[in-house]
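To start, the structure itself, in structure tokens.
As you look at this complex, bear in mind that one protein chain is not there, while each of the others sits in place.
Going by the order they are written in, the chains are A and B; count residues from 1 in each one.
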Amino acid sequence: MQNFYKWGFETFFGSVFNTIITLLSLIILFFFINSILGFISTSEWKVVEVNRRLLLIGRMPPEHEYRVWPILWVASYLIMASIKTWGSPSYRDLLFIALGITIVCVIFTTSSTYLWVLTSLLICIFSYVITSFIGKSTTANNKNKKILILLWILLLPIIFTILLIGDGPKPTLWGGFLLNIILACIAIGFGFPLGILFAIGRASTLPAIKIVCTIYIETIRGAPLVAWLLLAWFVLPKFLPQFWGINEVSVVVRAMIILSAFTSAYTAEVIRGGLQSIPKGQIEAADSLNLGYANKMVLIVLPQAIRVVIPALISTFIGVFKDTSLVFILALTDLLQVGRIIPEQDPEFFGRQLEALCVVAFLFWIISISLSNLSKKVEKSLGIGIR
Amino acid sequence: MNSIVDKLYVLSRSQKFRNLIIQFIFLIFVGLFVYYLISKALQLDITLGHFVSRAGFGISHTFVVDYTSNDSRWFAYFTGVVNTIRMCIVGIILATILGTIMGVARLSKNILFSTISYLYVEILRNTPLLIQIIFWQIVFLQLPRISEAITFKDTVVISNRGILLPYASSTENGYGNLWIGIILIAIIASLFLSFYINKREDIHGKVIKLYNFKLSGNIIGLIIFFTIASISFFILQKPYDIDLPSLYQNDKGTYLQSGGFEFTPEFGAILFALVMYTGTFITEIVRGSIQSLPKGQTEAALAIGLSNYQTMTLIILPQALRSIIPPLTNQYLNLTKNSSLSVVIAYPELFMVSRTIMNNSGHALPVFFLILVTYLSLSLVISIVMNILNRRVTRIGA
Partner (left out) sequence: MKAFRFMFILLSVMSIGLFSACGSDDETVTETVTETVEVIKEVEVEKPSTLQTVINRGTLKCGVNDNLTGFGVLTAAGTFEGFDVDYCKAVAAAILGDASKVEYVPLTASARFEALGAGEIDLLIRNTTWTASRDRDLANDFTATTFYDGQGMMVYADSGYQTIEDMDGATVCVLQGTTTELNLDDRFTSAGLNYTPLTFETNDPLQAAFEEKRCDGWTTDKSGLASKRAEFPDSAGGPAALTVLAETLSKEPLGPLTRDNDSEFYDVVQWVVFGLIQAEESGITSGNVAAMAANPSDPGMARLLGVPFSGGEVADFQFGVDPKFIQNAIAAVGNYGEIYERHLTPLGLTRSGSLNAQWTDGGLIYAPPFR
């Protein structure tokens, strides 16, 4: 006990500088806790309670609501299985995951949906348990990994099939949290390979390719995403060819195109940093083995480059996920837009924007923090950041 | 026949030749694509002619420029650009300072401090910026109302309409600009002088002494600068005067503020939101850079008796700078572009002004291209400046 007090005194009040910092930190903490408590005591959550469905799936018509559940089941199975297969989570991690899922379920389950939610929870637990039974045998492990990777690649097509099959709701009706996640998945799914291509192009020795790639990356990065989205809505149709009705493609598809282009530019920059960090000896050795450009890139350079920049990449992806909230400018009702308009629904909700935005912020925060924790785990396992 | 084909075959094996062909094909496709775009673009109406007509709307923040609603739309747009630049410069400086402090704090031994830094990064980085802007606006609105404004003996006025600080205003005797010019020249001259004197001391060991008190180049430069500035100030008959803010009510009871430098809640809200948000990213960058340095550096520094502060500023940060600058440039560009979200809380920067113009005039396309060009130029300027810094910092060492 004595040692603890001694340590405490040393750390917090050891020098004048330390003391000042400790006092400042305490003041800041006190101030924040005070205002949060004040907010909680004067808040009315009815505006969120009534609009839970709107927040999660936007304007999707009630008759098509059933489509959302299979998507949730597939996604939860995939995520839990992947966590177990590649994650080797400790009990603490599992506790946090369980806590997060419970909080979200408690906030968003209405009396009509609790059966569905219960099924999803059961599938989560079930998938986790099943995966842990695979055991130590390598062939079973590899098979499992292959199946999971295949499922991840097929996830987007599966989601689209479920949503569109049998005269499903038009994409402009998808909204809320669902829309943000779908847009983020597509933006990352298409933007990442494209970004790799542009990064390689920019690092190429052929001046023509290099200049064109550089112009593309710098142009896209130069303007804010809001401006590009507005451009996509009004300007893009005038530039698309008239035949096959391409120029009347839905706004959601146009948003996906622009978001993918934007992600590819940012990813290209990050990967370029990774490419620059590879020792020249690797490339020289590959050349001396006569590997050819394609093989050299795919087998030697890219795996190392991407490994090095995975934290920065995941940080970019988190940014893309949050930027999908900018599609409100295209008249799409995404999660943030819902949060901003629900206080106007009914005169009794006037002025309750803080509550609505709190919930929106919480949803964004949960996904972002999971991704950033993932990146930390990857960082640790790759051994980056140990001095 | 055979020999020609053989020659071609040999040629095809040559890397240079193949490169040329690949580039040729690539350029053809790109050229077709660009031509298609341009031919379509020429069919659209992209004139900015309507920009010369009267703007007809007011702008609440006019910094340096004197804008009234009778001016042309070009001037309105220019006011917006000035507002954006003003916010970006202040934001970049503050965000860097905050990010560096928090980045170092993250690695501090004071657990309270490093936890605050950790919480700061985790909470603010993962929340969308729009929500943070609205939150800060609400915070700033909690300042006292104008009828109960806090004043400190006529020098500072604090209310929820803004914080007014003393400022300098020109006394209209015509020498204002001349004095500014002299100041700029004095800055450059004293910088060169101090640089030269420092170099002379480093290389030749010659030191300037005044009564056994060593004067370094920095001090000499500062002295020279202040001397020139004050002498010219008085010679030119005090071209600038202190402008004290004042709060008063006109005869109808409206509270009016005048004078001084106004720090409005809108500017404050968007500034704080941007600084805090970008600061989280800079924190992570700084932390990553410091952690990537070999531990031996810190140990050696402590071993020769440098204090923690000296280790950080003299040894660690200068080396960390090498890997900080490229991602830092990225964050500065992000800050510049994120400033376009300020329409939410009535800060009239260029994106908001251009949307008002778009709506009033109805021609959206030319305004888009104008916005694109403006943001591209801003990004270019920042990139170039940071590139110069980057080259300076990475010029030594592997």
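Please note the rule applied: a contact is a pair of C-beta atoms (placed from the backbone, for glycine too) under 8 Å apart; a residue touches a chain by one contact, two chains touch by 3 or more.
Predicted, not measured: the structure shown is a model, and the values here were computed from it.
Asks: Decide which residue listed in A:Arg67, A:Arg272 or A:Arg340 touches the omitted chain of the complex.
Replies: Considering the complete complex, A:Arg340 is the one touching the chain left out.
Asks: Looking beyond the chains shown, say which of A:Phe32, A:Tyr114 or A:Phe350 touches the absent one.
Replies: For the chain that is not drawn, the touching residue is A:Phe350.
Asks: Which subunit A residues would touch the chain omitted from the figure, given the whole complex?
Replies: Counting over the whole complex, subunit A touches the hidden chain at residues 50-51, 53-54, 57-62, 170, 172, 175, 230, 233-234, 237, 241, 243, 251, 329, 331, 333, 337-338, 340-348, 350-351, 353.
Asks: Touching the hidden chain in the full complex, which residues of subunit B are there? Just list them.
Replies: 5-6, 8-9, 12, 21, 24-25, 28, 31-32, 35-36, 39, 56-60, 68-70, 134, 137-138, 141-142, 145-147, 160-161, 250, 252-254, 256, 265-266, 343-346, 348, 352, 355-356, 358-362, 364
Note that only the chains that are shown with their structure count from here on.
Asks: What is the distance, in whole Å, between the centres of subunit A and subunit B, each centre taken as the mean of its C-alpha atoms?
Replies: 28
Asks: Where on subunit A is subunit B touching in the complex?
Replies: So the residues of subunit A touching subunit B come out as 11-12, 17-18, 21-22, 25-26, 28-29, 205-209, 212, 218-219, 221-227, 230-231, 234-235, 238-239, 269, 273, 311-312, 315, 318, 322, 325, 336, 353-354, 357, 360-361, 364-365, 368-369, 372, 385-387.
Asks: Contact residues on subunit B for subunit A in the complex?
Replies: 19, 22-23, 26-27, 30, 37, 40-41, 43-44, 108-113, 116, 122-123, 125-131, 134-135, 138, 281, 284, 288, 291-295, 309, 326-327, 330, 333, 337-338, 340-341, 351, 364-365, 368, 371-372, 375-376, 379-380, 383
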